[in-house]
Every structure is written in C-alpha cells, then in structure tokens.
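Report on one structure; see the data block that follows.
Of the protein chains in this complex, all but one are displayed in their positions.
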Amino acid sequence: MLLSEVAGKVGLTFSGHDLEIRGVNTLVSAGEGDIAPLLSPKHLREFVATRASAVLCDAAHADAAPAGRACLVSANPKLDWARIVTLFAKPQGCLTGVSSQAFVHAEAELGEGVTLYPFAFIGARARIGRNSTIFPGVYVGEDCVVGENATLYPNSVLMAGTILGDRVTIHAGTVLGSDGYGYAQSPAGHVKIPQVGHVEIGDDVEIGANAAIDRAALEATRVGAGTKIDNLVQIAHNVQVGRHCLIISQVGVAGSTKLGNGVVLAGQAGLRDNITLGDGVQVAAQSGVGQDLPAGSLAGGSPSMDAATFLKVGLTLPKLPELMRRVRRLEKALEAVEKEAGRE
Amino acid sequence: MLLSEVAGKVGLTFSGHDLEIRGVNTLVSAGEGDIAPLLSPKHLREFVATRASAVLCDAAHADAAPAGRACLVSANPKLDWARIVTLFAKPQGCLTGVSSQAFVHAEAELGEGVTLYPFAFIGARARIGRNSTIFPGVYVGEDCVVGENATLYPNSVLMAGTILGDRVTIHAGTVLGSDGYGYAQSPAGHVKIPQVGHVEIGDDVEIGANAAIDRAALEATRVGAGTKIDNLVQIAHNVQVGRHCLIISQVGVAGSTKLGNGVVLAGQAGLRDNITLGDGVQVAAQSGVGQDLPAGSLAGGSPSMDAATFLKVGLTLPKLPELMRRVRRLEKALEAVEKEAGRE
Partner (left out) sequence: MLLSEVAGKVGLTFSGHDLEIRGVNTLVSAGEGDIAPLLSPKHLREFVATRASAVLCDAAHADAAPAGRACLVSANPKLDWARIVTLFAKPQGCLTGVSSQAFVHAEAELGEGVTLYPFAFIGARARIGRNSTIFPGVYVGEDCVVGENATLYPNSVLMAGTILGDRVTIHAGTVLGSDGYGYAQSPAGHVKIPQVGHVEIGDDVEIGANAAIDRAALEATRVGAGTKIDNLVQIAHNVQVGRHCLIISQVGVAGSTKLGNGVVLAGQAGLRDNITLGDGVQVAAQSGVGQDLPAGSLAGGSPSMDAATFLKVGLTLPKLPELMRRVRRLEKALEAVEKEAGRE
C-alpha cells in the first residue's frame, strides 16, 4: 500500500516522498518498506536511529525524524497507529463457510456469511448473526444470540441463553454463562441455588482468554458496550459492568457489584460483592475494594483507601519496623525525663 | 405449577389463595404468575412494592407482604428458595443419548442413560456412571471414573485416572489432573518429576469454570464430598480439601496443603504449601496464609493474622504516614525537653 494511501485512509498528511509501505513494525526492528511509530518520548533515541522508511509521530517530534524518512504527523499518534496497524492486520483463521464437521442443531439459525469451523457446536434455537466467525471447539448453547461480525475464538463457551452484541470478540477458552456461585446452607451441607439467569454482552466488547463470566441467579449479568476485559478475569453472577470500562488481567468482581461507565480496574484487583463503583473510578493493581466508591475516585491497597494515601502508605510501610524502634526509644527517653522530673 | 404444589414440594404452608406459578424472579422484576423471595431485610422496600403474585419470606416479614399476594412463610428462606428455584430450573443442553460424533474408546464403558455430545472424547478403560451428561469438547482420559448423575460442561478436561463421585458438576473449561508443578534442580536446569498420582473428587462436589486441580506427584489430590469450588481456582498437587468447604474464585492453594471440613477461603486468597487449616477455618479475601491455622480460626491479611487484628490494621494503615509525622514531632519535642532539662 502506498504511504499516500495509508495517509489518506487515516486522514493524515505526510512529509517526504511517497513510497510503498509493506508493513508495520517497531522503531528498532523496522526496515525498508516499514512504517514505525513514536508513541512515547522515552523512545526518542530509537526514533532518530530507526531504519523505517516512514514514521508516525506528533508535531513536536516531527523535526527529529531521521533524514530522508517520510513522516506522518498526528495529533494522537497512538490512535492513528491503531488505525494504521488495522490496515495491515489480517484476521486470524484459514477457513470460510460452514464446515460439515461442525454440529449445528436443526433449530439453530446461522446468518449470512457465517464461518463455522470444524468441531464447533451450535445448540437449539441459537442464532448467529451475519459475518460472525466461530472457531473450532466453540460451544454455543441453546437459545444463545450472537450478533453480527462477532468472533468466537477456539474453545470459548457460551452457556445457554447468553446474548452477545455486534462486533464482540471472545478470546480462546473464555466461558460466558457458567453458573453463579450460589448455595444455601442446610444441615446436610450446601444446597445449590440453581442459576436461571443469563449473561448479556454489549456491542464492541472484547474479552480476553480463559476469563469467566457467570450467569445471573435470576435476570442477567451484564457487560456494557465498548468494555474491554483482559485474560483470566472473573465476573461473578449479577454483576453489572458499565460501558467503556477497562478490566485488566486476573481481576475478580464478586456477585451483584455494579461498575459505572469508564471504570478502570488494574491487574489482580478484587471487588467484594454488592458494592457500587461510580463512573470513571480507577482501582490500582492488587487492590481489594470493600465498599462503594464515588464517581471519579482513585483507590489503591488491600483493603483499599484513596490512591494518594495509598501511595504514601506504600512509601512509609518499609519504615514501620524502624518506627517501632523509634517509639520504643521515645518511651524510654520520656520515662527517663519523667523520672528526672520526679526526682527534682 | 400451582402454588399449592410448590408449597407441598418444599414442605411449606402458604397464606392467600392458590394460583398458577409460572416462574421465579426477583422482587423488582417479578410480575403476574411469578414467585419472588425476600432473602434479606435490606430488600424490604422492594418486597412491599413487588408485583409478584406470590412471595417467600420469613415469619417476621410475612405481615409486610403486599396485600393480595400469596405468601409462603419459611424458617430458612434462602434454603427454601433454593428448593423452589430447583422446581422451575431446567438443565442445560439440547441433546440426549450418545452422539455418533463423539469418540468412545473401544475399552471405555458408558452407563445407562449417559448423554454424550458431539466432540466429546472418552479414553480407554474410562467408566462413565449412569445418567451422567458429557458436553461437547470434554476430554475424559484413560482410566477415569465418573460417578452417576455427573455433569461435565463443555471443554472440561479429566486427565488420566481422575475419579469423580456421584452428582459432581464440573463447569466449562476446568482441568482436573493436570501435572503438578514439581521439578528437581540440576546443573542443566529444572528436571521434571513426573506426576504419577491422580485426582479424586467426592460426591456432590461442584467446580466452577476454568479452574485447575493438579494430580498428585504420587497418590492423590483430593476434594471432599460436598465442597464447592468457584471459577479460576488453583489447587496444587497433593492438596487435601475436606468436606463441605467453600473455595471462592481465584483462590490458590499450594502443594500438599490440607484443609479440614467446612473451611471457607474467600476470593483471591492464597495458601502456601505444606500447611494445615483446621475445620471451619475462614480466610478473608486476598489473604496470604503462610502457617497452620487451628480449627475455627478466622484469618485475614497478607501475610495473614487473626481477623480481628487484621480489621484494626486495615483501619489504622491509612494513618501510617501521619503516625510517622507524629513520631517525628515527638522526637523533636522530647529533644527540646531534654535540652531544656540539661540546661537547667
């Protein structure tokens, strides 16, 4: 693709002469025919030394571009880089059409242009939207609804009644609609409360590999449109996740907890059940949140506190043993002073 | 089903007139023909406003039931709710019988009434008990034994020699009998100690999605009858889990650790290897337990301490930076006093 085409498609102008762009690469590894981005000033050294034929950067760094390189100047290089990579990325997979080695229930419906790989299973009354792709080993249970242009990667599982919007991507091994963890206590042991709700995933949601989102006890566990969930995340029954949230790897959200829109949960954070996090809340990695958090708040620590305090606590904590010794010294010194005073 | 039938089946009496119950629902969403439960006094407001045709509650709240609604009164509403939902829940799946698209080894044995979905694999000498259901993509390795009325959801994996009791449920993507993590050090690197033990799961155990329970190095990793394990839990080799334990999502239990009966491990807690937790121990979320805990003890924190102390530490910790400043002030003040005293 000519650089002029690339520029046209992402709506940028470029300096330098036009040339054929063969691929995208990092500043360090790029060579003849590659385009590479400067996404952080930290990489300025690699930028000035790159052998890429073309570069992408913001206006402030355009002058630093190596001589002779074509340069696309962007007001938002990361976003434009996403668009450029999209031009060169090819979707995964090597088959099209509906494999005769897949299982499709007689009462299931496949939209036009659906790709169904061998060993995929589509249950009764399930409906797969147009142009969606279902990889090997995927299970789509009865009464599921998958929107258009969805991608279900290998061995992902949609238990009965799961509903996915359009352009949803589910990575390999992820399970949607497994039973919520709900038991009543009886003298004979834990008695299962059957989980008769389901899972609803909004448009443009992406969910990483080997994650698990449980069906609701009743009604629905919901993930709002545009939310992105990383690998190995646990979303328990009845959780309500807002729109455009970012939930990083290994986070766990316990039952019935509600996240507003634009919430960010960093890696390995845990949220207890039945709490509410307002819009735009950000939670630091490994935090344990046990109570409601108002919109816009930043939290860290386990148990969590406001992020600024957590930062200070983190700096102070290593000095705790020394603090203990200092207090002991103070106590002794004060005792001496008191004795002294008493003697006088 | 008539309300009188529902009441009869769970052994409750009801006030109000009999009516057809079509389904179970929440207090908020229930309508004509639904039954809905009051499971916590926190939902009293929703209770008095519900449009459910029938409600379930304890004796103390029966008078608050909305006028004209039939009311089942229960001494243990959560338990009776579990039983009522069970009456209305239908098992997942849309096929019965043994699919010709499944693989069954010539030396495997399937009990009467077994359902085997397409793309399930049953290895040599594996035995599947009566009325068990095995979903697509399940792997049952050689010499496995699955009890009666078991459910293996899609893509769950039983490596060779795994033994499941009766009425066991394994959710999608869960792996039982993967190799324990055992290596010996040599000058050439880590040398694998082959893991030749197996996994034994007791009756009525339920294990969530995408969990992993490793086979023992020798002998067996065991999970006792009635224990319920949530999604994404890790149980390492040679661990012995007692009966009726509750192990919440993302917990990790390291090798050879022993849990008594009725142990509760909250989400993301971690237990080191080779320790013993007595009967009824409860561990708070995200705790890290590094030593034996006596029966009945409550622990929290990482590293863990007794739960009451942990609660106080959690409240105190945010004040640590301020404490440090106060100690510094004390030191200066005391120095001044001492100087003063010296001068005198």
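Structure notes:
Every chain is named by a letter (A and B) in the order it is written, and numbering of its residues begins at 1.
Keep in mind that, in the parts below, contacts are C-beta pairs under 8 Å (C-beta built on N, C-alpha and C of every residue); 3 or more make two chains touch, one makes a residue touch a chain.
Quick caveat, the model's predicted, so the values are computed rather than measured.
From the options B:48, B:62 or B:196, the residue with contact to the unseen chain in the full assembly is B:196. Among B:93, B:252, B:278 or B:321, only B:252 touches the chain that is left out of the view. Only one of the listed residues, B:23, B:66, B:111 or B:288, touches the absent chain: B:288. Contact with the chain that does not appear here is found for just one residue of A:49, A:308 or A:341, A:341. Residues of subunit A that touch the chain left out of the display are 24-26, 29, 76, 78-79, 81-83, 85-86, 88-89, 92-95, 101, 117-119, 135-137, 153-155, 169, 171-173, 204, 206, 208-210, 226, 228, 230-232, 243-244, 246, 248-250, 267-268, 285-286, 302, 314, 317-318, 320-321, 323-324, 327, 330-331, 334, 337-338, 341. Looking at subunit B, the residues touching the absent chain are 103, 105, 119, 121, 123-125, 137, 139, 141-142, 155, 157, 159-160, 173-175, 178-179, 181, 183-186, 189-194, 196, 210-212, 214, 218-219, 232, 234, 236, 250, 252, 254, 268, 270, 272, 286, 288, 301-303, 305, 309-310, 312-313, 315-317, 319-320, 323, 326-327, 330, 333-334, 337, 340-341.
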